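One protein chain omitted, others in place.
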Amino acid sequence: MAENNVILSVQDLHTSFTTDHGEVMAVNGVTFNLNEGMTLGIVGESGSGKSVTAYSIMQILEKNGSIKSGKILFKGEDITRWPEAKMRDFRGKKCSIIFQDPMTSLNPVFTIGWQLKEAIELHTDRKGKAAEDRAIEMLKLVGVNEPEKRIHQYPFEFSGGMRQRVMIAMALACEPDILIADEPTTALDVTIQAQILELMQDLQKKMKMAIIIVTHDLGVIAQMADEIIVMYGGRVCERGTAEDIFYRPAHEYTKGLLRSIPSVDKIGQRLVPISGTPINLLNLPKGCAFCPRCDQAMKICLEQQPPETRTIDGHLSSCWKAIEEEAAAGLIDLTGPDGKPEDTSKLAEVSEKD
Amino acid sequence: MADKFTPDSQYLVQAHDMKMYFPVKTGWFHTTPLKAVDGVSFDIKPGETLGLVGESGCGKTTVGRTLLRLYKPTGGDMYFGGKRIDEKSIGGLRKDMQMVFQDPYSSLNPRMTVEDIIGEPLDVHKLYSGKKERREKILYLMELVGLNAEHATRYAHEFSGGQRQRIGIARALATNPSFIVCDEAVSALDVSIQAQVINMFEDLQKKLGVAYLFIAHDLLVVHHISNRIAVMYLGRMVETAESNELNNNPIHPYTQSLLSAVPYPDPKEAKARKRIILEGDVPSPLHMPSGCPFRTRCRYATDQCKAEMPPLTDKGGGHKVACWNR
Partner (left out) sequence: MGIEKESYNPDQTPKKHALSLQLDVSKFEKATDEEKKQADVMSESSSFFRDGMKKLRKNPLAVFSIIVLIIILATIIIAPHVVPYSYSQIITVDGRRDKSATNMAPFTYSKMEQAYMAKGGKVFPHIMGTDELGRDYFIRVVYGTRISLSVGVFAALIVLIIGILYGSVSGYYGGKVDLIMMRIVDVIYSLPDLLMIILLSVVLNEVIKPSGNGFLAKLGTNMISLFIVFGLLYWVGMARLVRGQILTIKQNDYILAAKVSGAKGSHIIRRHILPNSISVIIISAALQIPSAIFTESFLSFIGLGVKAPMPSLGSLASAARSGITTYTYKLIFPSIMIGLITLAFNLLGDGLRDAFDPKLRR
């Protein structure tokens, strides 16, 4: 894929929050590119920094949070330097976000139509009747029956799934280039979740936008994403196509995550959980963020953050264990502290001992 | 009641025709019953796990709470170990029937230490002779659920969700119960932690022989942990079977669509799979459709479904389905 297809490029993003207990390092050097019309999945558990990354792109962080360093390039322009007025235009028109909880995302005292119209009038030239027509058109697009009638109703008259549809209609009303979906179906039931996911895929085909889907649900990500970023402790562990991540995981965390989900093939077997407790973002380890919970942790994992390397099958991961395997396979030259080439056969021996 | 229900001694827990209606004010002087649970029957053998699945508002949580008599049931007979559960007997049965809650945050009192939270059921039932015995019992329970003994004096708010859930499980185990209702006990946890807690539930069952009523909305989790599964929709049970049987051969159209809607963590399979996507939303339990509650979203709905609720009938091998057409 050529460079010019990249619509959004996040480079070495650091975001942190100041709290009473110290600085919470939520995102620590996240880099990724989003291509036009593609779906990027960001997957991780609570505290992995996946939502904060999304909020950083939109610059809708809470008051105590801020982007410490890094660039966010939208069509080549660094939006972290944009003034608030320009950002307002960016949000909604260029890039929209839908949230987990459709119950609190809508204002209960205004009708659905009023809220949709407001969003449309704010960002486009359509005013009055034209905006209302657009609102009805959008509701029809997201599968709300009898939109002419329903624009006069209030959010409480809509079910959870219907509200999420309205949120999607609102987000897409100005035909943004990017839709960020932050846990869009977590609050919904499975049958409704299936409806919403189907709708999002359908709309992506029609409107040709890029989607960033942020979720903890590996099932959702498997269904939706073309490319996947796995995050832990505010860092990217592994990235690649959906097939890379699910069939050829290289990072120990990704492997652990896939082992720990129950599935039909594992019935009767014991699940293999990741041991330990989630990371304390106030107190990040010096080396790899995952090492305190990693079964395969090595001395080097505790001391140095792993660099991102290309795995044996060609995607990228940041794991010393993977690097060890890559070196053993002769993909990476390892030189010792003195600069002389290391004997990689020795390395294979070391790993065999484990 | 037409025919009196007699409990079967092979079962630890039996519920027959459980009904729980909540009065909802619909006008100045008018109340309409909200039929949260409307005639649900099930039974659980000692040391067995019954999974109860359904979407939000289907009444699965109410079933668990009514069974433990946190609500006064509108109707039905519930038995525990051959003993009828009622206002009089429940006081003596509390020790044997416990519960683990969904929310690891609101289920632990933030002003109490781990030690006092786990010790509360011991205090209530006076299950120790002295301070030393209490402490020993608490430390044993903490070890049982994989908590560090040095955490005993810490407060609940200092722990992560998974550890909090362990504290809640230790509390439930304190009185040495033979039956535990797990109400969405792993739903709020991260995947990697969820697996730890599921394993622990399984280990405890092997070690202590407890039976579970495992209530959850996540079919994969329920399938993994349960011997049998019951599917609920709008206060009624629509299908129940051995868990593998239910998974491989779902009969009720609701179960079929529920199973097909589960997002499968495998990209090729997820993209290739044919989904039966249900139209529309779950009707309000205040305005229940006549006959079968699922007919408004069902592909096979006929006039018969409109007229009459289908009974739960055995399709062979204990696979029971409530559907006219299947």
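Just so it is clear, A and B label the chains in written order, and each chain counts residues from 1 on its own.
Going forward, contacts are C-beta pairs under 8 Å (C-beta built on N, C-alpha and C of every residue); 3 or more make two chains touch, one makes a residue touch a chain.
Fair warning: this is a prediction, and the values are worked out from it, not measured in the lab.
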Full-complex contact with the absent chain, from B:51, B:73 or B:168: B:168
Residue among A:147, A:240 or A:256 touching the omitted chain: A:240
Sites on subunit B contacted by the missing partner chain, in the whole complex: 65, 68, 70, 91, 94-95, 97-99, 101-103, 106-112, 120-121, 124-125, 153-155, 157-158, 168, 171, 174-175
For subunit A, residues in touch with the removed chain: 1, 20-21, 31-33, 227, 239-241, 244, 276-277, 279-280, 282-283, 285-287, 291-294, 296-304, 307-316, 320, 323-324, 327, 330-337, 339, 342-343, 346-347, 350-351, 353-354
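One rule holds in what follows: only the chains that are shown with their structure count from here on.
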Rounded Å distance between subunit A and subunit B, as computed from the means of their C-alpha atoms: 32
Subunit A partner contacts - residues on subunit B that touch it in the complex: 55-56, 160-163, 190-196, 198-199, 202, 217, 219-221, 223-224, 243-244, 247, 257-258, 260-271, 275, 277-278, 281-282
Subunit A to subunit B touching residues, read off their complex: 45-46, 159, 161-162, 189-195, 197-198, 216-220, 222-223, 225, 242-243, 246, 256-264, 266-267, 270-275, 277-278, 293
